[in-house]
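One structure, as structure tokens, below. Some questions next.
This view holds just a subset of the chains, kept in their places.
All chains are identified by letter, namely A, B, C and D, in their written order; residue positions are counted from 1 within each chain.
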């Protein structure tokens, strides 16, 4: 097996071979197989934002099979979705690519500043659907954070015992933070650290801005002159905050935007030592051909085939 | 077996033969057997609204046997009710038609804007009563939604393992929404999506209005020019929102109203590709002969026997 | 066996012979054996109201054996009490009359408008004490109603599997209702319906007043001209609301009052088709001889020996 | 529902509605639906006798789908087979006809006079495969009989609780009996009684001969002049021995033989009040067209359409 993949696996010395096998599957699949880089397709927006907001821009996406097909055709490392979307295609596409079952989800019909997703799947579901990993979102800074931390603790313990990898989406949000603070460099780095400390094998965070939210942190960032001027520098700091690069950290794309802007972001993630991207709306909301072209460009950047 | 029934079963590739058998039973019973269309009789109003409001208009309905008899005589696909009503007739009418045990119920003696039903039955109850499915109501937009999502998650996992189908009533209601929003097209489509993502085999929603509740959704509906002017168009959008028509979506009748208005609604559901109706008060609150005539008309519309 | 008893047992077709046997025991014991009518002695007031308020008027009642003796001597169908009172006499009076173990109880040392009793016994306790049934109180209209409904759901499932009958005290009370509403005809009928839907074999409610609490209900009572002027009419409506008379509904006596008032109430219950009374304070707070005379009068009314 | 079916169900008063529902399914399926008569296709010979002995005469039978198709096309009440054969078709034929999972099986690679089958499936398997019943073979007269009785006791208890019917093949065989004794009238009648006493809902025995095996029995048969001269008389006695006809008793066909001989046997079973036949080798070892014609003749006899 590829040296880089082996190196990455060596960071997870407390994990059993089942977990390592599934981490290896994530790294040995698709166009980025063997590079230690990741492009994952996540489609939980139907649950999180509603069907029309998610799928009307490219109505093919109403069909759960579309996303399996897109992820496979694009050569993604994995496809992540809630229970229903995976149930609707896991048999038909069995063995095609690693699946990640999102075990909690929020909908947008009830608002509130402090998010707390519902638990919508189990480790048993992940096993019967043939998944390689469970996915779970935590919202540090929410009043309900401890409930989420407690849930992922128990789920991760069970998943690891049964050989599944654990992917944690760590999105600070809630009454503890300003809106700007959700992507502040100190907060995103902190979010990555929390996910790692909770035992995540793979952590997903948002690309951080240069804003510093917490005054206690600000003092240190300034005193120690931590470089955060460019996105690449900030990514480097986040990766450092994730156990000095010994945990896989990937970055979300967020809202749909211009292709060139995303590709710039991807270059910065790559240059900062980030492990990859998890790209939902920017993938499945484009017509399939455009999505495949776009994802190919992203993967080429990560693969070092283009500058 | 009928081609259409086989086609519908093919959408549930993650389910075991037990679940498929019970889904087939729902589709192979009654006057609509083999059409892939549904008319289900639900009688949980005694629990939800109280006995007089439910049964005084047609006092025969106080007797639990009446509803079994009505559903059988009318040729419904199934009869759905809470534990007590099923216990009071399941032996006498064993084998007559598929039963759906409603596993949670709300009463109206405690008000509040955010509904949270009590769990009033178990998967074990459903098995001992010979049911083909469990039923469960979720109220997206309620502050208690996550509790309901968590309950159905666990109940559905158990039901599926034991070969029972899962029917989810998805009724947005609560402090997250305006009253008008409960039946808004964006909200109903979203409610269907949530139920599907939670793993429902059959989803029940209310017929949507042309109102759009959420501003974030409104932008998309307008930008993408999603057709929602007629009920048929809105039904089509809801069906699309339920995994592009790969989950069974049926529509409730709501409050008792004029027969002609309901039949128009049924025609629109049929024309929009909806899978059928679940008609409670409009059935059992009429005298039996009138109810049978009315349900026959509804079924004829779904069967395509009349325009 | 008596035809009437067989008829009543025929309503419980989903239940196993163990449950039917215990229901038969309740109906074949005491002075009302074979009539399908019930007079049950309940003594949970020591827990609910405290010992002095309960037993000082007739200090013999401090002794748990007194209530067994009273129920046996009076010819009651059954004696219902919390764990401690039954443990204190179940051996000594084994086989004398059916026992009902009250599985939840509230005390009055902590107030609050929304009652939520503690679970104070188990189905296993009921079996080891030789009980024929479990008893459980629900308080519809309490903010904690769902917790109680969930508890009785699980306890009833277990009790039925193990052959015990299930008696539910259904007392609407809590922030969802006015004080007057607790005994309103619409509310009491609704409370009976809820208990039946939860799977109770025997339901206990309070004698209803002519007050109508809920405006949505009021419309129907007026429109359908449901007769509720006399207590007998109201009892008839409550019995109808309990699965059209296919569940056993008995009525509590409530606070101690004049004998003649109670006997009038009993006559109305009988004339309205109620199945009997559960009489606590009005029994055990009198001197024994008076209690026996009084209970004899009540039974004679139910037996049709007197008008 | 058919009166005869309701009458038969009324014999199973200790069973829950789930069991009654599945018994009704067995009786409401196929060409004999509603008659209270049964023709069941069992295919466990692949396990019991080996594949070539079972399927070489009609090689289509090597394919597990063939037997589903045969049972459906012939209009059988049910199809019974071991785990593997059901797993290989239960999804494809979901909902087509009731399935019976044979939970124990013997192979012929190890001989011995005292058979003791292996347990090869579970009640959970039966539920996930959508079966209506479990099947189990006991061999009274085997030294291992008590092990089998203990196994079916536990399996039947679980099956009944979960709403499945219990079918017991009762084949006396072992060191307690002569070869001739295996089909002796006293022994077959006794075998039927044992299966009923073990709680079977449906009992399968072999057509009895006029031989009487046990001397203690012989005295009574002679003294009481029990008529056993004709097969019809012997069937009548076996049915009487199965709780005076209040349990369903069906008869196996045994080794392949001449059609006319089997049809004579079927007439005798019918005339003696037997409930039907379970016909394996005589069905699936013929070419399909011949098998369908043959099974049609058998069903016509049971349906009373021919003499």
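Quick note on the criterion: contacts are C-beta pairs under 8 Å (C-beta built on N, C-alpha and C of every residue); 3 or more make two chains touch, one makes a residue touch a chain.
Here the structure is a predicted model, which means the values were calculated and not measured.
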Whole complex: how many copies, 4 being shown?
5
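Here is the rule we go by: only the chains that are shown with their structure count from here on.
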Under the document's definition of touching, what chains do subunit B and subunit D have as common neighbours?
C
Compare the contact pairs of A-B with those of each option in B-C, B-D or C-D, and report the one where over half match by residue number.
B-C
Same residues or different residues: which describes how subunit A and subunit B meet, taking over half shared numbers as same?
different
Just curious, how far off is subunit C from subunit B if you go by their C-alpha centres, in Å?
36
Can you work out the whole-Å distance between the CA centroids of subunit A and subunit C?
58
Can you list the subunit B residues in contact with two or more other chains?
90-91, 124, 128-129
With chains as vertices joined when they touch, what's the shape: line, ring, star, complete or other?
other
Chain pairs in touch?
A-B, B-C, B-D, C-D
Under the definition above, what is the set of subunit D residues touching subunit C in their complex?
13-14, 16-17, 161
Tell me, which parts of subunit B touch subunit C in their complex?
46-47, 49-53, 56-57, 59, 62-64, 82-92, 105, 107-111, 116-122, 124-125, 128-129
Tell me, which parts of subunit B touch subunit D in their complex?
1, 5, 9, 16-25, 27-28, 90-91, 93-96, 124, 127-131, 161-163
